[in-house]
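Here it is: the structure, laid out below.
Yeah, one chain of the complex is gone here, protein chain that is, but the others are all in their spots.
In order of appearance the chains are A and B, and numbering begins at 1 in each one.
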Amino acid sequence: MSQKPLPTPEQARYQQLIKEMEPPARYTANALWAFFSGGLVCVIGQFFIDLYAAILHLPPVEASNPAVATMIMLGAILTAFGVFDRLARYAGAGLAVPVTGFANSMVSAALEYKQEGFIQGIGSKIFILSGSVITYGVVTAFFVGLIHALLKR
Amino acid sequence: MRIIWSTYLAAFLVGGLICLAGQVIYDRTKLTMGHILTGMVILGGILGGLGLYDPLIKFAGGGASMPIISFGNSLAKGAISEAGKTGPIGILTGMFELTSTGITAAIIFGFLAAIVCRSKG
Partner (left out) sequence: MATPPIVIATGTTVGPFEGQSPLAKDFDLIAGDLTLGQASFELAERELMNSACLKAMQKAKRTEKDIDLFIAGDLLNQIITSGFNASLLGLPFFGVYGACSTSMAGLGLGAMLIDGGFIGTALTATSSHYSAAERQYRYPTEYGNQRRPYGQWTVTGAGAALLTTQGKGPRVTHVTVGKMTDFGVKDPLNMGAAMAPAAADTMLRHFADTKRMPEDYDLIVTGDLGEFGAEILRRWIKETGGLELGIRYKDCGAMIYDRVKYPQVASGGSGCGCSAVVVFGHLFREMERGRYRRILVIATGAMHSPTSVMQKQTIPCIAHAVAFEFP
């Protein structure tokens, strides 16, 4: 194993300098944008839950499934038309944290790798960003499920 | 169609706060959005295992079921409920029971979008 060289005094001083000079993110503006856009996305989601509960005669818990699919479709359409990335410059986490962000990560990857063909492009690259969410979600759920199954005995 | 305005208010506040939390972590740390979303899914899985997330969905509706935390919660719940019925093998069969809508929809729309459109750059 290569040893990690200690930073020289010059390097340490430089790191300190760039930390001092780093322009701050627009914390307040970003936070407000994320809160209001995220809230709005969830309100739209709630509207679809109510809509599907009414027209499909479903209990609200089950109506959230088609509502999620609808929100994913909206995220996909916005991405396909090149609008999502522009909105997300402002909305930030407000669009990324709801399922719209999940849709965006998959649709943007599929679009981007279209040129590499159906198999090595779209097919294998579609999960390039969302893969880690699915992987760690499944790993967590597996152990949670295992613990539950063991405790039940 | 029955609209309960207090649910909408709760959805707005809870959903907004979850997104706000993601934004604050993004701005205050060097983590990428991918790191934060993965963390949220893991959190959702754990909360789901403890049975703490469903009460929030009951309270805030879309405010809790739209954010990605709910994806982790649904994965865990699918695994747990199927394991309850068929034993440990149910963890494998039930994993995607509740989340298949989201994953399938995203794959299908991603595929269709890639056929019809191209990246605008």
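Methods note: a contact is a pair of C-beta atoms (placed from the backbone, for glycine too) under 8 Å apart; a residue touches a chain by one contact, two chains touch by 3 or more.
Keep in mind that what you see is a predicted model, and the values were worked out from it rather than measured.
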Touching residue (missing chain; options A:11, A:120 or A:135): A:11
Option touching the unshown chain, where A:43, A:69, A:99 or A:129 are the choices: A:129
Given A:88, A:134 or A:149, the one touching the chain that is not displayed: A:88
Contacting the left-out chain in the complete assembly, out of A:72, A:96 or A:141: A:96
Touch list for subunit B against the chain that is not drawn: 26, 30, 33, 119-121
Interface with the unshown chain - residue positions in subunit A: 7, 10-11, 13-15, 17-18, 21-26, 30, 79-80, 82, 84-85, 87-89, 91-92, 95-96, 101, 104-105, 107-109, 111-113, 115, 128-129
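Following the convention adopted for this analysis, only the chains that are shown with their structure count from here on.
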Separation of mean Cα positions, subunit B and subunit A [Å, integer]: 10
Residues of subunit A defined as touching subunit B within the complex: 25, 27, 30-31, 33-51, 53-55, 60-61, 64-69, 71-73, 76-77, 79-82, 92-94, 96-99, 101-103, 106-112, 114, 122, 126, 129-130, 132-134, 136-138, 140-142, 144-149, 152
Partner subunit A, residues of subunit B touching it in the complex: 1-3, 7-8, 11-24, 26-28, 33-34, 36-38, 40-42, 44-46, 48-49, 57, 60-63, 65-68, 71-72, 75-76, 78-80, 83-84, 87-88, 90-91, 94-95, 98-99, 101-103, 105-107, 109-114, 116-120
